[in-house]
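All protein chains of the complex are present and in place, except for one that has been dropped.
Per-chain numbering from 1; labels A, B and C assigned in written order.
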């Protein structure tokens, strides 16, 4: 255990696996102090900085070359993720009339993950806090995108990225057999899982259902498809998930599905 | 059939059951024209005015005394409904931390009906377009209240008001056995219905499930209780509905439930 | 002075000018109690009801015929005012690109008054709390319309309605000589006032500047024009006010001005 003292009698304790960790923290704090950053803040930033530099450094047999840019690279990726998601949500709102009929009872959300290399937990996936909701014939995102805003979609995405790391975005829409037919007709690949077949040892673990189901759906076809759905369960709405490389890719698919649904409804009335 | 001509070759056709209807329309149009209202608008207003005056007039054996204030009285009631609902939503948002845990997956809504005398269809019940949604640990109404914004709650309320016309407001919250225990403990009366027992001839009619279920729940106890719930069905989330005389009454109950739920959760962790 | 007692030791005191006032209050309370309304609420409603019924009743030499529908009629008018204003704001938002360039530094607002007969003070004029603001190249109303939300516009409108009771709506836009030229070209009548000519005895009274200025502008041309403007003062932004019979009428003029401004800007660049 190591200590950093700052000011009068204040200190933080931290575990430095190697002396390298200690050196990185010390260097960072020195630079921060030089830039007149508040000392307490500097120490906390330094720990986060050193941890990331070592976590993403080059590991040799008996040493690590720290990646001192890891913190910057991760924050830069976070910035891109938030921006691309915000743009995708704009496109969704501007095409409200094509999307409104796809909104499920539990509302829609769209998620986007950091690149696989930086994906450690549910907080590394961004989505819309409060989701995207139907207002009359229009749709509206309740707030701007944030990391950690959708546990459900983050869990699904983390399972998907175990198989296909480049598939980093997902949105959920209403299940309906007519929507499924359209997905088929548009040539999107798809698979499903049956919630009633979930083994009891999975059911008893909080948050385990979705990864299990997504894994089943991928196993069924042998690859990550464009669409994964389930037909619901007792107390659970049926749902369709649309996957893509980025939010733009997902929204393009949503708009194709929404447009085809609208046309099929018009045809039915003529 | 009668006609009103206005301008060059424009006319509207309307069915006047009695000459009284015709007279009311004529009088209204005359007054509107005198006030320099656009003629087309005047005619359309006149028809709505006359229809309401006759609908809510005093019916004698062979005549009707028109209630010429019916239009005003209804709009005045609409104004009050919207205002009371907006105030209740403010209270909900200001007490976000007590309400957040009550929000179901399909989100919460709160509805308020015109007085029974003026309740003719789903558009006479106001609610929140886009519903009330959870954003982090807070809750947020997606838009200001509007008439016709919730078919589900309006259907439930219309059934309730057949039995107790003074119970004009309703909100839906998350079903959970711990919430049900709290409702019991707080002394609120409650009843339920079982969606799996819905007869097929009801299931096949669009929008018939909820009125049937609410009717069953009322029949079970012989009166309109504070709370009606169902435990869900295949693809349908379980739900609790809280009833009250007005939105203020409903929100008071919601806050009591939310407060008790919070306390029970704290106790569990101590 | 009169008293109404309710419950144990609770009472309200009220001044009844005539016994008629007392009778109206008593009747209203009786009806409310019959409808199981909370007694305290009933008494407060009864006083407001009776006051309005007498205020808007038919005055004879030594008696008043109370207008028992006055409360309803006023609330019905309030409902219409809020609805028409909300629709006008929708039109503004949907035509953002035509309006964005008209937004002044202090932001835009649009106000709509109750009919002259019911216009007693600033709270009888509705507008947008937080105003209508420019966001990038788009415009956005910060909140839904409410009564009492704009003192400035309400004061201007009350002065206008002294001269032309049918002109019940007003919006303020950015002053610019190019916008003034367009107003001229579109054939809208206009007048102005010069804030630097405001007499000191007016300047010293809170809220007196705008009514004085509007009065001056009307006096100058002898009627209420479509547009009244002033060229600013030390610390005060110059401003153009657009007047109309209702918000729809005002928005139509705003769109005409915005469209012509856009065209003139395009022409300048070709």
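Annotations for the structure displayed:
Everything below uses one rule, namely that contacts are C-beta pairs under 8 Å (C-beta built on N, C-alpha and C of every residue); 3 or more make two chains touch, one makes a residue touch a chain.
If you're wondering where the values come from, they're calculated on a predicted model, not measured in any experiment.
All shown chains touched by the missing chain in the whole complex, by label: A, C.
Set against the missing chain, the residues C:59, C:120, C:203 or C:236 yield one that touches it, C:236.
Only one residue from C:57, C:115 or C:130 touches the chain missing from this view: C:130.
Taking the complete complex into account, residues 105-107, 129-131, 133-136, 140, 142-143, 231-238 of chain C touch the chain not shown.
Counting the whole complex, the residues of chain A in touch with the unshown chain are 35-36, 69, 71-80, 82, 144, 166.
Basically, only the chains that are shown with their structure count from here on.
Taken pairwise by the contact criterion, the protein chains link up end to end in a single open path, with no chain closing the loop.
Contact counts per chain pair peak at A-B. Between chain A and chain B the centroid-to-centroid distance comes to 38 Å (mean Cα coordinates, whole Å).
For chain B, residues touching at least two other chains: there are none.
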